[in-house]
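With one protein chain held back, the other chains of the complex are shown just where they sit.
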Amino acid sequence: MCRLLAYSGDPTFMDTLVCAPKNSLVRQSLHACEGKTATNGDGFGLAWYGDREEPGLFRDLRPAWSDENLKSLCAQVRSPLFLAHVRAATQTATTRANCHPFSCGRYAFMHNGQIGSYHRVRRKLEALLPDELFDQRAGTTDSELLFLLILARMEEGETPMAAVGTVLAQTKEYMVKAQIPEALRFAAILSDGQTIWAFRASCDGLTPRLYLRERPGATIIASEPLDNLRDAWTQVPDNSVITIRQGLAATTEPLVIGEGSWPLAA
Amino acid sequence: MCRLLAYSGDPTFMDTLVCAPKNSLVRQSLHACEGKTATNGDGFGLAWYGDREEPGLFRDLRPAWSDENLKSLCAQVRSPLFLAHVRAATQTATTRANCHPFSCGRYAFMHNGQIGSYHRVRRKLEALLPDELFDQRAGTTDSELLFLLILARMEEGETPMAAVGTVLAQTKEYMVKAQIPEALRFAAILSDGQTIWAFRASCDGLTPRLYLRERPGATIIASEPLDNLRDAWTQVPDNSVITIRQGLAATTEPLVIGEGSWPLAA
Amino acid sequence: MCRLLAYSGDPTFMDTLVCAPKNSLVRQSLHACEGKTATNGDGFGLAWYGDREEPGLFRDLRPAWSDENLKSLCAQVRSPLFLAHVRAATQTATTRANCHPFSCGRYAFMHNGQIGSYHRVRRKLEALLPDELFDQRAGTTDSELLFLLILARMEEGETPMAAVGTVLAQTKEYMVKAQIPEALRFAAILSDGQTIWAFRASCDGLTPRLYLRERPGATIIASEPLDNLRDAWTQVPDNSVITIRQGLAATTEPLVIGEGSWPLAA
Partner (left out) sequence: MCRLLAYSGDPTFMDTLVCAPKNSLVRQSLHACEGKTATNGDGFGLAWYGDREEPGLFRDLRPAWSDENLKSLCAQVRSPLFLAHVRAATQTATTRANCHPFSCGRYAFMHNGQIGSYHRVRRKLEALLPDELFDQRAGTTDSELLFLLILARMEEGETPMAAVGTVLAQTKEYMVKAQIPEALRFAAILSDGQTIWAFRASCDGLTPRLYLRERPGATIIASEPLDNLRDAWTQVPDNSVITIRQGLAATTEPLVIGEGSWPLAA
């Protein structure tokens, strides 16, 4: 399990969220409050949008809590939309390529969750990728794979919501075929630089949490509140997607996953 | 605060202590039981004695829990005497040169403790080092500095116990002069490849713990027990030094620190 | 292109070959004489056999020339059979998992060469791997893929020579189908801890070189001589395999690649 946050709003120095708050993401790398693991020391990453269509990407495999580069970059760079992540590796290696966020063209993606017994369905899922997206695969995580699978559906014209629904349904189907009893859980953030989509779903109803905070000129999604103002943070409902566009109120819609409705009956 | 262990006995694969036990040192890097901090993820190190007079030194700034090199090295190398350490940095940077153990010639040293307000006495203490030992200074920690100060006394003919006593007294004196209210605490291991000396002392009586376990052919000192057999582990008394020589029972002596007796009255 | 060496003989400290010679492997990381690139600074690795059936593996992504851990390990560890490699990355990332040697069970492997336009045949070649070997795939290089493909054939009962011949033929066939004009070149070392096999072959006759040196109690294969005694080093013939077993003279045999003979007519 990992910790993450995403911001959309007036351009702000990234350190105001990543480093400064009482329960900042950097703090969570060492002492997360709500994560399955208190320590999220297996690397970190930032994807921020600035003057280019593609996001900047800064990822490293050291713990976030001691990285001077992260601190300096966050203190310098002002962005209207960025994603940040600290990682607690489950089964895959601690490498830069396995750190979130992942990016591809103008898209950035990060994830907290898991494909249960991932190694047993990895090859079949990778086989679904078109060649050009397979070539973008740099690491070995299930998260990056889900990202590329979602992009593949989007390239065929699906909306982000539809693409996520299709990919989760398909992944679960493969897991069932492989008789995998572990769950598929998915709390994820996707952005194209203009819009942030935040997803929550799991086949067993144990989806990692996401919290939303809206202020004038600033919307934040995070895996746990960054401060003690618990009332200011709304929990994102399960099996839903939140859409955040600058200047508009965040909207919540149910996430349709294949033909069934999640969580599945046990 | 850090976690550490030292072994002397029949040559053994290092992983039997560093990686395998229920509460192995690698486990303690992520979930220490007794340390001030549960996470000791700011690098790690090994010093092991083999066929040469000087120890092998392997240190890296990644967390121990995810380092494949550490795992492989410990699985391969059999040693009759080794030191291992996982670090929780206090004020100094996460670099290889700041990872314990430190080595100099045939000596290796590691430490759990602190010089309170270290930066205020650092220069004065460094000024005590002879040139050739100052040149060995590769990092910026108080621990490495204490090691080199101790070696300086030993080069002048003092025993390890006397050298430690002198250096602690002198350090405390400088701290007092600088009106530093924080404590000097010292739980440390020194070895020359034949003998292990384990020291515990602090000016305020809050010395980090050390535990001793003796079995035929195997003596272990560790900052916390490696297993649930609590009875098998004896606490090293405060203000004492334990001397471990292969084939002999460990001996405990009081540690004489300057002219006074520690802990000092508040 | 990379630089590599392998040793079989009386147990020797690894630094006698890796660090000490005038043209040591560490020296070659910065100033190779014969490689396509003078600098081989994209990581390094060691696989050494000791008291266990599986080799020790030590790989890092820093340049070999400045790595203190490599120096210390090589100074300490004595081995009767080891492989060492410094890397010049071609298209794949600088990560530990992409550093040679690779290991799997008791086998170790390293490579200097290339699959031309590798990304265009990667998926098809990976599809040939049985699941359990695919799961061993930790990096993204063509070299690791060739290693696992060779192991797959060996698990089906082929000798190392036959397995290499089959895999090279098959790889070339896939390259031809994909209309890849670039060459397949292969200079590689495989070992199971008892025997070293050194292979040289390429479809265009431009195989990277390998040199053999035999002394009583010490056989060395390297991508370039480690010293100025050029007469002491014999070039390994193209399209051949050398087999080195402790206590026996090295033997050279032709390498049979599929049904044709290499180099292929242009």
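Order of writing sets the labels: A, B and C. Residues in every chain begin at 1.
In this section, a contact is a pair of C-beta atoms (placed from the backbone, for glycine too) under 8 Å apart; a residue touches a chain by one contact, two chains touch by 3 or more.
All values reported here derive from a predicted model rather than from experimental measurement.
Considering A:31, A:78 or A:119, the position touching the chain not shown turns out to be A:78 (whole complex).
When the full complex is taken into account, the listed residue touching the unshown chain is C:62, out of C:62, C:106, C:124 or C:209.
Note on the undisplayed chain: of the listed residues C:42, C:224 or C:238, the one touching it is C:42. In the full complex, chain C touches the omitted chain through residues 30, 38-39, 41-42, 61-63, 66, 68, 89, 93-94.
Interface residues of chain A with the unshown chain, by the touch rule above, are 13, 48, 50-52, 54-60, 68-69, 72-73, 75-78, 96.
Taking the complete complex into account, residues 93, 95-97, 119, 123, 127, 131, 134-135, 138, 140 of chain B touch the chain not shown.
The rule is short, and it goes like this: only the chains that are shown with their structure count from here on.
Chains joined by the most contact pairs: B-C.
Within chain A, the positions touching two or more other chains are listed as 93.
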